[in-house]
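Have a look at this one.
As you look at this complex, bear in mind that one protein chain is not there, while each of the others sits in place.
We just call them A and B in the order they show up, numbering each chain from 1.
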Amino acid sequence: MIKNGWGLDLEFPLLDRRPKPRNIGLTMVLDKGLGLGETRDLLEIAGEYIDFLKLSFGTSALYSPYVLHKKIELVRSYGIDIYPGGTFLEVAILQGKLDQFLERARELGFSCIEVSDGTIEMDYEMRKRAIQKAVDLGFKVLTEIGKKDKNEVFQVDEMVKLLNKDLENGAYRVIVEGRESGTVGIYDSKGDADQNILEKLLYGAPSSEVIIWEAPLKKQQVHLIKTLGNNVNLGNIPTSDILAVEALRNGLRGDTFKEALYRYQNPVFYT
Amino acid sequence: MIKNGWGLDLEFPLLDRRPKPRNIGLTMVLDKGLGLGETRDLLEIAGEYIDFLKLSFGTSALYSPYVLHKKIELVRSYGIDIYPGGTFLEVAILQGKLDQFLERARELGFSCIEVSDGTIEMDYEMRKRAIQKAVDLGFKVLTEIGKKDKNEVFQVDEMVKLLNKDLENGAYRVIVEGRESGTVGIYDSKGDADQNILEKLLYGAPSSEVIIWEAPLKKQQVHLIKTLGNNVNLGNIPTSDILAVEALRNGLRGDTFKEALYRYQNPVFYT
Partner (left out) sequence: MIKNGWGLDLEFPLLDRRPKPRNIGLTMVLDKGLGLGETRDLLEIAGEYIDFLKLSFGTSALYSPYVLHKKIELVRSYGIDIYPGGTFLEVAILQGKLDQFLERARELGFSCIEVSDGTIEMDYEMRKRAIQKAVDLGFKVLTEIGKKDKNEVFQVDEMVKLLNKDLENGAYRVIVEGRESGTVGIYDSKGDADQNILEKLLYGAPSSEVIIWEAPLKKQQVHLIKTLGNNVNLGNIPTSDILAVEALRNGLRGDTFKEALYRYQNPVFYT
């Protein structure tokens, strides 16, 4: 039984969430450009609930060297992996500068790299090389599957194949695309998850733990927590919603309270 | 005639808003997890326009003891009542720990308690006891009416009954549920207010001043200010919108400017 921040003995919620570093129940945060003060502030209040922080798109190219250096240092001091958005890596690859990109990322202090092909066409060999090079340099590698356009049936099989290949090639986790808007990938234009695609991905993966689901909208977070459990890996969480998501995971919010109560009353299924 | 921040003599707007502490025109803010620096910052610029600050859902359980202590102290130093979201109280009640919850809330420095039944089923006697115990311990009590599901006709009568009972039992104000999304309670799925329900609630209440309307969306704030006046009590205001809401109240924004002008030109109705 974990004590909550009040120092109040409650038997639940806060039931089966793990302290960092953890391998499940990961939260990946989308940072669209927080300043240093805001970052410091966010980490003080919510650092415990963040596992990965992404400097979205290519925004890290727009930081001044001083701010970039300080921010990376700050985020890592909380045991959080930080990485530049995948678009920037794609630009580097397109210009034949993958090696320089990875070297520079390491010098700057990034601990993680995202390999995606949302923007450029990348053949499988290139993708494999990018993953392996990053792994060799000591990065945790996240790959991304699912194009930024609407999904079609045949794509799911492709995604499953790619997911397994990426893991074989050394990826730590595979992210299922949902974008900042939450209206592509497994989601329709209203942001509702396509349960059919979701299940095909789960069924095709070696375990549910290898997937991080981009879920920027609250209804997506609720849906995934309800269907896949409170330790589902969630990504693209807005910086303003980190505690709200952690409250959802813990049943500290109306939407998922009943599930937390059920887990408490039926512990046999959850140990 | 109040001087505005510019030190410019204008005859209106800024017409009939009261300084704190005030009993009408209350603004209740929904805090989803601001860090200490952001809180300090927000209070410096907007503290004068905040009456209540709610640490949303059960998020306060996720704060570290240090941050929780500091935040409460900071908020109260601006004459603002602060309270943990209702979900957390419901969890405590479900576990038979109401007394410990209230004791601990007092020790932590909370000045207000919300009594709701959005998550658990709570019988009337339990609700009454919770309100009275909190009042006895010196808390300002806000209760919440309106389930988190879609309203039906019969519920309005129930809500009116509960509203009056809560006040009799010592509640300071009664909050009409709108959630963070603004799509339940008196609002439809598009966030538009159901004028019929709204009027039934007003008609059944001892006065309009006892109600705080959750109104997270701008169109809801505009509608309530236009129909119930600029000193209507508003709740679940996002932290980023406090000055925008105060501008609406004062006619400093296009949407409500004409109403402010009318009040100025027809002072007899407003004194």
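Heads up, the rule we're going with is that contacts are C-beta pairs under 8 Å (C-beta built on N, C-alpha and C of every residue); 3 or more make two chains touch, one makes a residue touch a chain.
Everything numeric in this text was worked out from a predicted model, so none of it was measured.
Novice: Where the complex has a chain not shown, which of A:64, A:207 or A:265 is the residue touching it?
Specialist: Reading the full complex, the residue touching the unseen chain is A:64.
Novice: Looking beyond the chains shown, say which of A:24, A:91, A:160 or A:202 touches the absent one.
Specialist: Considering the complete complex, A:91 is the one touching the chain left out.
Novice: On chain A, where is the contact patch with the chain that was removed from view?
Specialist: 32-38, 56-65, 67-68, 87-88, 90-92, 94-95, 97, 100-101, 104, 108, 118-120, 148, 180-181
Novice: For chain B, which residues lie in contact with the unshown chain of the complex?
Specialist: So the residues of chain B touching the missing chain come out as 4-14, 37-38, 40-42, 44-46, 48-49, 218, 240-244, 246-247, 250, 252-254, 257-258, 261.
What we mean here is this: only the chains that are shown with their structure count from here on.
Novice: Could you give the separation in Å between the centres of chain A and chain B, each centre being the mean of its C-alpha atoms?
Specialist: 34
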